[in-house]
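Only one protein chain is missing; all other protein chains are in place.
To keep things simple, chains are lettered A and B as they appear, and every chain counts its residues starting from 1.
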Amino acid sequence: MNRNLIIGLILSAIAILAALVSFIWTPFDHVAMNIPAKLQTPNLTHWFGTDHFGRDIFSMIMVGARTSIAVAFVAVGIGMGLGIPLGLWAAARKGSYVDELIMRANDLIFAFPSLVIAILITAIFGAGAVNAIIAIGIFNIPVFARVVRGAALPIWEREFILAARVAGKKAARISVEHILPNVLNLLIVQATIQFSLGILAEAALSYVGLGAQPPTPSWGRMLADAQTLVSIAPHLALIPGFAIIITVMGLNLMGDGLRDHLNPRTRVART
Amino acid sequence: MIRYTLKRFLSLCISLAVASLLIFFVIEIAPGDPASFMLGINAQPDTVAALRAELGLDVPKFERYLAWTQGMLTGDFGMSYTYRTPISQMVADRLWVSLPLALFALALSTIIALPAGIYAAARRGKTGDVAVMSATQLGVAIPNFWFAMMLVLIFAIKLRWFAGGGFAGWDKGLGAVMWSLTLPAISLALPQAAILARVMRSALLDVMNEDFMRTARAKGLTTTQTLWKHGLRNALIPVLTIIGLQFSFLLAGGIIIEQVFYLPGLGRLVFQAISARDLIVVESVVMLLVFAVIVVNFAVDLAYATVDPRLRART
Partner (left out) sequence: MKHFVSQLALASALSVAGFAAHAANTDITVAMQLEPPHLDPTSAAAGAIDSVLYSNVFEGLTRFMGDGSVVAGLAKSWDISNDGLVYTFILHDNVLFHDGSTMDAEDVQFSLNRARADDSTNAQKALFAGITNISVLDTATVVVTLDAPNGNFLFNLAWGDAIIVAPESIDGIKQAPIGTGAFKFANWVQGDKIELIRNDAYWGTPAVLENVTFKFISDPTAAFASVMAEDVDAFVGFPAPENLPQFEADPRFQVLVGSTEGETILSTNNKMPPFDNVKVREALAHAIDRRAIVDGAMFGYGTPIGTHFAPHNPAYVDLTGTSAYDPELAKKLLAEAGFADGFETTLHLPPPSYARRGGEIIAAQLAQVGIKAQITNVEWAQWLETVFRGKDFGLTIVSHTEPMDISIYANPEYYFQYENPAFQELITNLNATTDPEARTALMGDAQRMISGDYVNGYLFQLAQLSVAKAGVQGLWANAPTQATDLTAVSWAD
C-alpha cells in the first residue's frame, strides 16, 4: 500500500460512507423546509448550516453524495459494459473492418465536445438523473474500448494465447478467459479515474439545472442554488464545493495509488 | 505515404458525413418548435404556421439536411431562426471572444504547467515533486465553475479589481480585452494546467528511462543537463498532443464559464440557441467543433506518419 492509495481510500470512503449512512440516518429530513430558519451559518443544531429554504445542509450533502456516486457509478458501468466488449472485439479482429469501424467510431465520439453534448442530450431528452447518466456514459464507452484494445493487443502476441488458439478455442472465448483477466488491473484504475470525472460532469450538469431534479439533492444543484447567495452566505457554496473536491481528489489519488500498487509499469491514458 | 494519406482522408470524409447525420437528426428530435417559442403563448395557430413557412421549417427534414450540408460545403450555414442573421457571421463574431479566451487560458496553463512539470520531474520523489503533484491533484478536482464563482466573489465583488464579467469589446483595445478575460481564463486554465503538468512530468520521466538518456548520463552529464539537452525535446511530443487536445476542449468547454462571466462567446451562443430551439445554430456550431477536432487529428496523424513510417501500418 502506498501513500496515495491510503489517502485516496480515506477521502473516497468519506463520501461513500456518507452516502451509505444517509439511507438509514441523516440528522434532519433532507427535504424538510423551514423557511423562517433559512440561511443559518454552521451551528450546533445544523452542523453545516441551512440553505435558502431552511433545509439542513449536512443532510443534503449526505444524500447528495448518493446522487453523485450513483450517477457516476452507473455512467462508468455503461462505459465498461459497452466499451470493454468492443475493445476486446476490436483487438481480437485486429486490422479487420470490425476493428477499423470500432476505432473510427471511437474517434468520432471523442471528436464531440463532451460537455456541450451532455447539455444537449439532457436539454433535448429532458433533464434528470437518467439522461445525465446516459450523457456521461456515452463518453465513457470509447475510453474503455481504447484502453482495452491497447492493452489486449500485446497480450494476443503472447505464447499462452497461441497455445489456446492451437487448442481450438474461439477468439471470443480467449478474450473472456485469457485477455480480460490480464487487462483487469488497468480497467480498475481507469474506472476510478472515469468515476471521478463522472462526479465532476454530474456536478456541471446539475449546476446548469440538467442533472437530478429536485427535491433529490445534488451537489451541483446546491452550488447552483448558492450562486446568488454566495456573498451573504458563502458556506452555501463552500461546503458542496469542498464535498466535490474531496471526493474527486480521493478517487484520483486512489486511481494513482492503485496503478502503482497493481502494476508499477502500466500507464493509463488520462485526458 | 500517398496511399496512407488517401486512406486517412477517405475516413475523414466518412467521419464528417456520419457526424453531420448524427448531429442533424439527433438534435432535430428535440421537442419544441422555434416558431412557437418566438411567438409565445398568445400566438394563433395560423400565425405560427406563417412563421414556420417564413423560416422554411415546413420543408421535410431530409431536404433541410441536404440543404444544410450543401451550404456548409461552401461555408454557408444558413440563417438563424431566432436572430435571422447568417450563422457564419454569428459564429465569426463569437469566435472573436471564444478564441482569445481559449488561447489565453491555454497560454496560462502552459506557462504554469510546463515549468511545474519539469521541476517535479527533476526533483522526482523529493518534497518539491510531492508538493507539485499534490497541487495538481487539487487542480484536477476543482470544478471550474465553482472556482469561477469564488474568483468573482473575491476579486470582483469584494476587492473590485476586476469587472464581475462581460467582454470589454475589441474597440477598447487589447489591454482591456485581456483584462476582461483574465478571471475566465484563470478559471478555465486551472484544471488544464494541473493535467498538463502531470503529463509533462510523466513524459519527462519516460524519456529519462530511455537508452539514449542513460547513455548521455553515462557520458558524464548531470541529470539536469541531460534533462535540458535531450529530455525536453523528446518529451515535447506527448505534451504538444495534449495541448492540441486541450485547445479544442477549451473552445467548447467554456460553455459554463461563459455563462458565469456573461461572455458573448460560442458556448453561450449554443446555450441560448438550445433554449430558443434555434436548432440550426446548435447543429452548425457542434458540427464546426467536431470538424475542427477531426481535422486536427487528421493533421496530427499525418505528421506522426511523416516522422515515423512504422505508424502507417496502424497498430
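The definition used in the following text is that contacts are C-beta pairs under 8 Å (C-beta built on N, C-alpha and C of every residue); 3 or more make two chains touch, one makes a residue touch a chain.
All values reported here derive from a predicted model rather than from experimental measurement.
Residue B:152 is the one among B:12, B:57, B:122 or B:152 that touches the chain not shown. The hidden chain makes contact, of the residues B:138, B:163, B:176 or B:292, with B:163. Within the entire complex, the positions of chain A that touch the omitted partner chain are 31-33, 35, 38, 52-54, 123, 126-128, 209, 213-215, 227-232. What chain B contributes to its contact with the hidden chain is residues 30-34, 36-44, 46-47, 50-51, 53-54, 82-85, 90, 93-94, 149, 152, 156-157, 160, 162-167, 169, 259-262, 264-265, 268-269, 272, 274-277.
By our rule, only the chains that are shown with their structure count from here on.
Centre to centre, using the average C-alpha position, chain A and chain B are separated by 22 Å. Residue ranges of chain B in contact with chain A, taken from their complex: 11, 14-15, 18-19, 26-27, 29-31, 137-138, 140-143, 145-146, 149-150, 153, 157, 195, 198, 202, 242, 245, 248-249, 251-253, 255-256, 259, 267, 270-271, 274-275, 282, 286, 289-290, 293-294, 297, 314-315. For chain A in complex with chain B, the residues that touch the partner chain are 95, 100, 104, 107-108, 110-113, 115-117, 119-120, 123-125, 153, 196, 200, 203-204, 207-208, 220, 223, 227, 230-231, 234, 237, 241, 244-246, 248-249, 252-253, 267, 270-271.
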